[in-house]
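Quick one: the structure is below, questions incoming.
Shown here: the complex without one of its protein chains, the others still in place.
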Amino acid sequence: MNDRFIQQKRFQMLGTEGQQRLQEACVTIIGCGALGSAAADILARAGIGTLILVDRDYVEISNLHRQTLYTEQDANEMIPKVEAAKRRINQVNQHVQVKTVFDHADAELIEQFAKRSDIMVDGTDNFETRLIVNDASLKHQIPWIYGACVGSTSVVKSFYSDSSACFRCLLPALPATNDTCATVGVIAPAVYMTAAFQCAEVFKYLCGDKDNMKKKLVWLDVWTNQQHQFGIENMKRSDCPSCGEKRMYPALQRSAQTKYASFCGRDSVQIIPAKGRTLTLDDGENIAKKQRLPSKRTPYFVQIEYGGSRVMIFANGRIHVHGIQDVNEAKSLYHQLFG
Amino acid sequence: MNDRFIQQKRFQMLGTEGQQRLQEACVTIIGCGALGSAAADILARAGIGTLILVDRDYVEISNLHRQTLYTEQDANEMIPKVEAAKRRINQVNQHVQVKTVFDHADAELIEQFAKRSDIMVDGTDNFETRLIVNDASLKHQIPWIYGACVGSTSVVKSFYSDSSACFRCLLPALPATNDTCATVGVIAPAVYMTAAFQCAEVFKYLCGDKDNMKKKLVWLDVWTNQQHQFGIENMKRSDCPSCGEKRMYPALQRSAQTKYASFCGRDSVQIIPAKGRTLTLDDGENIAKKQRLPSKRTPYFVQIEYGGSRVMIFANGRIHVHGIQDVNEAKSLYHQLFG
Amino acid sequence: MIQLYYFAQIKELTQKKEETILWSEGTVAELIKWADETYPGFTDYSWQVAVNEEYVLETEEINPGDIVAFIPPVSGG
Partner (left out) sequence: MIQLYYFAQIKELTQKKEETILWSEGTVAELIKWADETYPGFTDYSWQVAVNEEYVLETEEINPGDIVAFIPPVSGG
């Protein structure tokens, strides 16, 4: 075992001391889909001491093209992603302590992880959860590594300092709609690229090399070969309720979050979008059109057929999903369709 | 099974037609170490029809931090990498035809693969094999994707056109020494990054999108955040013996290659470096110093202790490895030490 | 003159990756107004604005020679 990490320790920015720090570290990965599973693979192999994995979904066959930890058997048996991840991780490195949380990552949970971890890695697929991670990170003073990918595009930024603009400064209002993997697809190279950037940031932070952490947002399209690094310093807002002078951490307040409720016996779930997000009938219609999903519109609602379910968007922004009873399934569907 | 690739097909540059082409394609991966195993994972998951995997090594525990397909069990059982890779690949996608070649990738083998494949992916760890791949690619008119990583640095370039400079134009003489993963280490994020770039090139080529293939050499350091794209057009040499007016494909000529011979019953292997490569006693001493390996120098040779073996570099460039009988082990050791 | 770059969905709306337009002076907000008039539906999309590779607020001045990019935020993962 003694030279298992020899080639990693030879890398001079890491070294024996860096390796020691990785082994003492606790990293939380929020979301074990594409990014989360690639990051978990890299971090477990690198010898991180403790990984906390949070995800509410099961492995599905359509995950396999981009989610590196999972097998056909996992999909056939519908194993929770966190459990399938843990099994694989302990095959590649039995020494990693893996803690699995098979649940929706809400504010309460994310605050718990922020308290227990050295750093959080973003493996989520929606802005709402990222705003929670952002607020928990600022409140509990631990960094998080934003990563996102769609199509062939990767975006990564480390958030680790109070003095810089935070994620909410960049995104003061939740976009009503945006491209998601469900609308414009995603290819695995974009996933691996993003996770690689994120894990390098984790290494740098844990090794104490904050100087080299990404001050800029990296934007890279692996298909068109565009590579950009955008500065964000001008976006710092002194009145930001997350990182500004008067901090409210709005995403940590229960009333701010998307609400889900299943209608017992009616095989449907009601969703009320997060505070600050407004979905209009036009938004609903646009999403259906973009994804070429069957839909119809009345003055009162837009109905979209998606994956065996009927999704109804009402004029006041409320959503009903018919054909689903499980709230977690509805959450996944909601973020797939609306980001 | 029908929507297994749905999110990949939704990516508009790929689509249903692109998916079909991936499924009909045969891709050879030369070397199943770090880059080769990450590339094999991505390509198998993406649904490539046939993968030819070539590698001469066994899985070792010190591979696991950066070689994504392999487990502790593979290392404990000393499974050949190509066999361990095949086993994992067929767990993630049973439909991939995996052909394994457990052998040193020499000119004869590489020419065979070039004839049978649509494209070759570089997973090797040395320039010499790359010059063979380069010549086979030019002779048989199929593209190859150069990828390399060391420390936190990734380098990628597609070679697919006669009209552009080839790999030999860039590297007319083999460097006597250069940084290798054994000398300066390597971290997994650099590996995943490199393989992600390479696989995106494979997708583009198979989808017929040559316009978007990398005309420039990508150079990216995931630790320091340097990103460059270097043009290579000025390096085209009309007298290049690989891509120039008079083509000899020198790397395909048997006499050009590094020669290995084991001394029966003497537990040692002799290595004669490839034509065009000169290792001096100074080179040997520098390598030992850089890697902090015990060494001694006489007027006739430099002796280096490395991994239980004694490596002797003689003044005429010939090398003896003592403490090893297996020629393949000696090949691995040679490329680890000297690149 | 300023150089405009459109990323991702915005590129699909404008049907072009980039363009050069005449510009003497004005803020980001004024450029957005021009974009929404030129490409109906522009402001229905969500994007951030970078001037010379720095994200900026809508109050920022744009000067001739600047490079302006419209970049949708990315949420997938």
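Letters A, B and C name the chains as they come in the text, with residue numbers starting at 1 for each one.
Everything below uses one rule, namely that a residue touches a chain if its C-beta (ideal position, glycine included) is under 8 Å from a C-beta of that chain, and two chains touch if they have at least 3 such contacts.
Note that the coordinates shown come from a computational prediction; the quantities given were computed from them, not determined experimentally.
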| item | value |
| --- | --- |
| Chains in view that touch the one left out, judged over the entire complex | B |
| Hidden-chain contact residue, picked from the options B:18, B:80 or B:147 | B:147 |
| Which of B:141, B:163, B:234 or B:255 contacts the chain that the document leaves out | B:234 |
| From B:7, B:126 or B:295, residue that would touch the chain that is not displayed | B:126 |
| Touching the absent chain when the full complex is considered, from B:26, B:171, B:272 or B:293 | B:171 |
| Touch criterion as defined above, residue of B:47, B:143, B:189 or B:339 at the omitted chain | B:339 |
| Chain not shown, touching residues in chain B | 31, 33-36, 122-127, 130, 147-151, 153, 155, 170-171, 175-181, 186, 194, 217, 219, 228-235, 282, 286, 339 |
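In this section, only the chains that are shown with their structure count from here on.
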| item | value |
| --- | --- |
| Chain centre separation (chain A, chain C; CA means) in Å | 27 |
| Chain centre separation in whole Å, for chain B relative to chain A (CA means) | 33 |
| Sequence positions of chain C contacting 2 or more other chains | none |
| Sequence positions of chain B contacting 2 or more other chains | none |
